[in-house]
Each structure stands twice: as C-alpha cells, then as structure tokens.
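I have a structure here, written as structure tokens, and I will follow up with some questions on it.
Only one protein chain is missing; all other protein chains are in place.
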Amino acid sequence: MTEKKVPLLEVRNVSKDFFGNKVLNDINFTMEEGDVLGLVGENGAGKSTLMKILFGMDVIRETGGYGGEVIINGNVVKFVSSFDALESGIGMVHQEFSLIPGFTATENILLNREPQKYNVISEIFGKRLNTLNRSSMKEKAEDAISKLGVKIDSDMVINRMPVAHKQFTEIARELSKDNMKLLILDEPTDVLTEKEAETLLESIGTVAKRGIAVIFITHRLHEILSVCNKVIVMRDGLIVKDVPAKETNVEEITKWMVGRKVKEQETKRESDPDKSNKTIMSVKNLWVDMPGETVRNVSLDITEGEILGIGGLAGQGKLGIPNGIMGLYEAGGKVILKGKEIPLNSPRQCLDANIAFVSEDRRGVGLLLDETLEWNIAFPAMQIKNKFLKKYGPITWRDEKAIEKVTEKYVEELQIKCTGTKQNAKELSGGNQQKICLAKAFALEPGLLFVSEPTRGIDVGAKALVLDALRRFNREKGVTVVMISSELEELRSVCDRIAIVSGGKISGILPATESSEKFGMLMVSNVR
Amino acid sequence: MKLLKNNSFNILTFFKDNSVPVMFVLICAVCIPVAGFPLQYLLSEIITRIGRNAFLILALLIPIMAGMGLNFGMTLGAMAGEIGLIFVCDWRIYGIPGIVLAMIISIPISVLLGWLCGTIMNMAKGREMITGYIMNYFINGIYQLIVLFCMGSIIPIKHSDILLPRGYGIRVTVDLINMRQSLDNLIAVRIGMIKIPVFTFILIALMCLFIVWFRKTKLGQDMRAVGQDMEVARATGITVERTRIISIIMSTVLAGFGMIIYLQNIGSLTTYTAHSQIGMFCIAALLVGGASVDKASIGNVFLGVILFHLMFIVAPNAGAAITGDSMIGEYFRVFVSYGVITVALAMYEAKKRRAKSLAGRKLAQAQKEEAK
Partner (left out) sequence: MGETLISKSTLQKAVQSFGLPRLIIAGFLLSLFITAPFVGSNFFTQLSNTINRFGWNAVLVLAMVPMVHSGCGLNFGLPLGIISGLLGATLSIEMGFTGFASFVMAVVFCTPFALVLGLGYGWLLNKIKGGEMMIATYVGFSSVSFMCMMWLLLPYKSPTMIWGYAGKGLRTTISLEGFYSGVLSNFLAIRTPHMLIPTGAILFFALLAFGMWAFLHTKTGTAMTAVGSNATFARAAGINVDKIRILSVGMSTWLGAVGILVYQQGFGWMQLYMAPFNMALPAVSAILIGGATVNKASIINVVLGTFLFQGIVTMTPTVINNLMMVITGQGLDISEVIRVIASNGMILYALTRKSEVTR
C-alpha cells in the first residue's frame, strides 16, 4: 500500500472510557495541512475529551490513557504531557484565558520562550540569569500577530485590552511557535461580539492559508459553514457525520447533533389530568450576573404542579436562572410568587417563601463536605423552618434524635449508600452526594423546587433513581419542580414543558413531546 | 512600562493611591518643628539610617515580585548574618576582611534557611505571610538552641570573651568594635557635621542596579509571571515551586548581607534580640514608602527609609513636648509601625475583594442597558 501523501493528522480507532463509562468510541478522521475542521456536538458528546487526547492533557493519562492511535505526519505519537504535544506542533487555545494579566501582549505571546542574551553572570549561575532580548521579543510577537492579519498593540498590557484582543493574543502565542502545525480552538468566539468574531474567523482563514491545520470547536453553526472546509458532528462519543462543509447546512447539522433514535415510550409522560393552570411563579425581565452563565431579560411563567425543564447548551445561561432567582448571584428584574413579589439577591427571603434549590455545584454550594450526613440534610430545614429543634426555656437546642430519624428516613427512601448517618459527606460517591442534596431540599418541604443539573457526573443507576425521586416528589407531594439540565433526553423523559435557553434568553418553550429537531433549532437559535 | 496613558494629573487619585506616604509626610511636618532638632542633626541621622537600613529593605523586593507578599521570613537571613559575625569575631578577623568573611559564612546558612522557608511556604500557598511570620519564631528557637547551647560546647568557640561566664553559649552582647563602621569609613566624606558613608552607599547603589538588572533577566520575568498567575505560568512550563523557592532564597541571602551592614554600623551585636524586630521595621518602612503587598519599587524603599526614620527620630521628642512624657513618643512610633502594616495589609485584602465585585457590577450594568 503506497500512499502518495501522508496526512498531517490521522486519528485511528480512538476510544476512551472513564472508569468503565465509555465517552469516546472508535473515532476516525484525518486532516491535511491547511484544513479547517469544524467540530460540533452537544455537551457531553465527547468533543473536549477528544481534544484532551490530542493535546496530551494529564487527565487522560491519569484516568488510564486511551485506545487507538494518534498519528502525526505518519508517526504514531503518545503524549506524556501537553508539553510533548506542544513539541509535536500542536497548540491549543482553551476556553478560559491563559494569560498573565499584568504583562504586555509581547510578554504573554513569548511567555517562557523569550529570546535571551547571554552575559557573564549567566555563564556562572545558569541560563535563567540571561537577560531578555526585548527587541527580538517585540519583533517575534509582532510577526505572530501579523500572521493573524489583525492589529494589536504589542506593548499593551493584557488587562487593559478588550476581550477580542486577549483572544487574539492567545492565538498569536500559539502561532509564534515555529513548528506549529495544528491549532485547536475551543469555542474561541464564545466571548466575542459578532463583529469581533468575524475578524477572528477571517484570521482563521489567514492562518489556514499558511498551511496550518485548525480544529475549530463552536456552537455557532453558521461560523462553521463560513470558515471550515470540513465538518465533523459528534454525538454520544461517536462521530455521526464527517462531511465537507460545502455540502451541508445549519438545519442538517442541528439534526445530526441532537437527532437520536427517540425512544418514544420513555419520553412519553402521562399528562396529569387534574393539573390546575394556575401560575405559581412568574419571572419578569430577569438578568443574572453569573460568570459564564449570564442571563439577559428572561421572562417565564411556571405553572403550579408541573415539572418545567430548562435546557440549552453550556454557557448559554440556563444555570443562571435558578441561581439568580435564589439570590446566589447578583440579579435584577422581578420575581412574583403567588402574587407576591420576592426580593432578589436574598437567599433567605426565597427560602422563607418556601422555595428550595439544589445547586449544580454540589461540592461548593450543595454540601458541607466535612460534616455528617445528618447535618447536611437537616441544616437548611433547621435554620429556615425551625425543624429538628427542641426548647429548653429560652434556649432552642438541636434535636439530635429527630435529625437522625429524618436522615435515616431519606437514606432509606433514596437508597443512599453510606456506612451510617454520621458519615462525612465527602466520603460519599457523586451519585450519593447528589441524593443528599435532594434530601436536603425535600426536608425543607418546599412548594417550589429548583433542581440544577441533578444528574451531572453520576452513573446511570443513580441517574434513574434521582430522576425517579424527583418525579415522585412532584406527583405525591404536588410540588412544582423546575429542572435545569444539559441533557435534553433527560428533560424530555421527566418534564411537562421544556424551555430552551440560548444566548441568555429563552428562545422558546415547547411541550416535552415535541421532536428533538425542534429543540435543537431552539438551542442554537441565538447562541452568542 | 507605560502605566499612565492619560496625562491629566488627578490630585485626588494621587492622594488616594499614596495615602500612606502622604500621611507620614503630614506626621513628620507636625512633629519636626515640635521636636526642635537642628536640621543638620536630622540630616546626619537620616543619612546614617539610610546606610544602615536600605540594603535590608531592598532584600524584601524580590519575593514581592514573585507574588509571595511581604517576606516576614527575612529575619532568617538576619540570623544567618549574625552567625557569620559571631564566627568572624571569634576568629579575630578584623575590619573589611572580617565583614566579607562573615558574609561568605552567612551564604550557605541563608540558602539552607531560605530553601526551608520557601518549601514550607509552597505548602501553605495563599498564607505565605503568616507562615513566614511564624517561621521567624520557629527558626528563632533553633537559633537560640545553636547559639545559646551549642556554641562553645559542641561548636568550638576559641575565645571565651564572647562566651557567657558559664563557659558555653554566646554573650548577650557581642562587641563588634573591630568591625565598627569599617564599611562606612572606607570612603567617608564629611560635609560639616554630616558624615556620608560613601562606600556603603555604593554597595546599596550596586544592589539597586542588581535589582534593576535582575528584573530584566529570564528568572526575573518568570518570577513576575509566577507572581501574577501561578497556573498560567505553570501551563507554559515555568517551574512555579522552584521559582518561588529561589525568590525566597535570594531574599534571605540578601537579608543576611543587609544585617551585617546594619550591625557594622551599630558596632555591637545583641545576640538574641537584634533580629527580632528587624523584619517588622523593614516591612513598615517599605510600606510607608508607598509599597503594597503586591507591588514595590526601589523608590518606595528610599522614600520609606527617609519618612519612617524621620518619624522614628522625632517622635519621642515631639511626644515629650506635646504630652510631657517621652515614653509616649516611644510608644507612638511603635504603634505607628504596627498600624501602618495593619492598614497596608487590610487595604490590600480589601482591594482584592473590591476588584472582584467591581467586575460583577460592570457586567450587570451592561446587561441592564441591554435589557431595556
């Protein structure tokens, strides 16, 4: 077999599992010099895992490596760390800026690769005492910037720059490496305005013309079509489509992204006959300043007794809605519960109004990791509802017996695996920790419950249990539930209605029975 | 670096940014006339004190660059310098050679202590300052163990005149008469009553040049990067922990030299107490000069030395003149030293938090406008 040309990058049969949980399955694709590959897929489709493998990130090695081969210029490579990947000419620009705020663009572009001048002292004490060659640094930096085809002041300090310039600086840093062959851009346009994004797309074109291959990950599908020559769509750890960009359109890509064989029987949810159509909460013009999940001008009515789903892609603001209403992040607008306005930015007032919230940030917000399960479950109910307390004259005392009893009740009900109610929360597995968070909210006996990403990072068995518990809580206690999740199928299996958030706004509310394609279109409708 | 792009000089922001130095200028402006010292005396005292202290304070700059805050562990270097001086005294090596030898002896001790201190600070990231501060007390205990018990018994000391009468342990005061001001007097220029220790000043100038040069080196650049964002620096392959340890080692070694310069000016070594306050006074002086926990320049050092020591010299007399009790002034200057450190630390922490909330508010404002 004689190939006339060896591809720049070949990914052959790559697979990856995290402790038995398959996230990538038999991935195959090739890239030539100057290719721009658009990589799309829902959250959790396996995009970022694939990129982590290509970039040799430590997590991959620490979790047992991967299967298959990554071949660069005909050589099989096996990266021990991302520094190896850099050496082989792969550069990656991550979602978060990786820049030193007080340094100039030049200093950042050449960080730890500064051209140096030898001197007497460094001969004795080692290379680190070489002085920096400022003029050569500036030259190199400006050269890298010019490769991008944009204008940035190379002497400007990063924290005085507009966001777009920061993004360009990061890309320029990768381009300044002499052996750069493959550039991975992970959602680079996410933080940019439309105008800025356009410039960036142009730059990608310029870069590709120089023979550098680019992998471009984004949720903005039209960007892919405008700049890429090839599109790969991933879903559930598989490549479902690998087509030239010319031969497809946004609708098709959306369909491939979300369209899976819909298991009708699971998603069908017998509608509740005696559901009232009373609005329990109405949200008006809500904005929330939650970093990475900004919410803009959201209005939403929640019907009493329903399970409302809020879905959407990551970073579009769906998480900001409950966090803003509950006062955990700064918010503005109006929230009216049963005709009474609830002040924002005050968790206490929300809790007093009989609303409970299960946060997506289990370890940070959801749990007292260093305390017992008893404390975790009983604490909010004790503080808000004065439960589990006894009185000795004027002194209110913790009622340890009642706390133990209620904990035992929930341990049994939710099948929490633990050595006892006095075990510390941090010793539990993710799924069981999630159940503790639910129990904590249930113990408050709320009228309205917000649940944020209840199944994130937990295994399939626990997932089913958690969803079932929510469903039962809604049915048996008549509690209105608002569930926020990135997994559309999960929402469709539990909820009555699903609101899709895109670009910080509600792009539409559909009944759960609606087709996946329709939801998919809403998800990408005004992604910014 | 071009920091101020807009040239319009705003008086209000100037006072806000330099509140501590401005406050000290005011204190001095009130106290100097009240204390009634002749100008010549003040000038001569200030010059002496610059020569005595500036080197020590310069030793603080490097860890600040590496983002490790005020190096309360600089006392470790001071102890190393003292050990060097004790040996030199015992070996009867006088004058400049003695001082040079003491510095040489202090280097390995400083490096060892600096390495230890840096390693422990790496284990306590985010609380470097309190760790360095406790480190003082810990190493001070070990210093006492060595100097008070081991010297003369395990570590040979030839001349019993620096030993305690009991036969081991170093005396509470060691006379440095043979080294007294030998650096200062090497090229001393007298203008009227004012003696200018030119050679010491040359050393300090060289040290300043070293720092300026060091900022331009690769290591200096790495330290600045580590100081601003450890994770980003690590991602580009800079050895973060090692860089931080090196910065502490450098600071410790320089503090050792600084202590020797300080003591040769004083002319005697109070073995067990000379180092105990030195860190506090140096840090206070640096802060008075307008430095903060994360930013300090050579200018801050000199302004700080002048203002802080001016206050130190005039406070007792001024206090006595105002209240009729000279002790008031003594206590006042101690209070001011601690107070200025407290204020500087509090402002630094509060600023960190304010920066965060400001970013949030800006975002909210933008959305509000869009929401309309």
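Here the chain labels run A and B in written order, and each chain numbers its own residues starting at 1.
In this text, a contact is a pair of C-beta atoms (placed from the backbone, for glycine too) under 8 Å apart; a residue touches a chain by one contact, two chains touch by 3 or more.
Quick caveat: nothing in here was measured; it's all calculated off a predicted structure.
*Asks:* From the list A:18, A:125 or A:397, pick the residue that touches the absent chain.
*Replies:* Of these options, the touching residue for the absent chain is A:397.
*Asks:* Which residue, B:108, B:299 or B:339, contacts the hidden chain when the whole complex is considered?
*Replies:* B:339
*Asks:* If the hidden chain were put back, which of A:382, A:470, A:483 or A:499 would touch it?
*Replies:* The one listed residue touching the chain not shown is A:382.
*Asks:* With the full complex in mind, choose from A:79, A:97, A:256 or A:357 the residue touching the hidden chain.
*Replies:* A:357
*Asks:* One chain isn't shown here. Among B:23, B:43 or B:124, which residue touches it?
*Replies:* Checking each option in B:23, B:43 or B:124, the one touching the absent chain turns out to be B:124.
*Asks:* Across the whole complex, list the residues on subunit B that are touched by the chain not included here.
*Replies:* Interface residues of subunit B facing the absent chain: 120, 123-124, 126-127, 129-131, 133-135, 137-138, 140-142, 144-145, 148-149, 166, 323, 325, 327-328, 331-332, 334-335, 337-339, 341-342, 345-346, 348-350, 352-353.
*Asks:* In the complete complex, which positions of subunit A touch the hidden chain?
*Replies:* Looking at subunit A, the ones touching the missing chain are residues 326, 328, 347-348, 350-352, 357, 359, 363-371, 375, 379-380, 382-384, 386, 389, 395-398, 426-427, 429.
In the analysis below, only the chains that are shown with their structure count from here on.
*Asks:* Over in the complex, which subunit B residues touch subunit A? Could you list them?
*Replies:* Counting only subunit B, the residues touching subunit A are 1-2, 213, 216-219, 221-222, 224-225, 228-229, 231-233, 235-238, 360-361, 363-364, 367-368, 370-371.
*Asks:* Could you list, by residue number, the parts of subunit A that touch subunit B in their complex?
*Replies:* Against subunit B, subunit A makes touches at 82-83, 98-103, 107, 111-114, 116, 122, 127-132, 134, 155, 157, 285, 287, 289, 294, 296-297, 330, 332-333.
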